[in-house]
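As you look at this complex, bear in mind that one protein chain is not there, while each of the others sits in place.
Coming up: subunit A.
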């Protein structure tokens, strides 16, 4: 079982919020602990996988469909009364 505080440092690293001393602690631990190294690599791979699916396009006629559904403009009917 990997130490909880090391897992926490991995998440800080992935959030890009780790400070240099803690990153040093993480790196030293990873050099000596195969299990943590595997988890860290799996986490980085997971992030890369999720990022890799981020290029979707809306259907071609999307904007036209939205505009067709907008409520009709009120043409100052009330003011004219």
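Here is the rule we use: a contact is a pair of C-beta atoms (placed from the backbone, for glycine too) under 8 Å apart; a residue touches a chain by one contact, two chains touch by 3 or more; residues count from 1.
Quick note on the criterion: contacts and distances are computed from a predicted model.
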Candidate names "Propanediol dehydratase small subunit", "RNA polymerase sigma factor", "Dipeptide transport system permease" or "FAD:protein FMN transferase"; UniProt protein name, chain not shown: "RNA polymerase sigma factor"
Missing-partner contacts on subunit A, residue numbers: 11, 14-15, 39, 42-43, 45-47, 49-54, 56-59, 62-63, 65-67, 69-71, 73-74
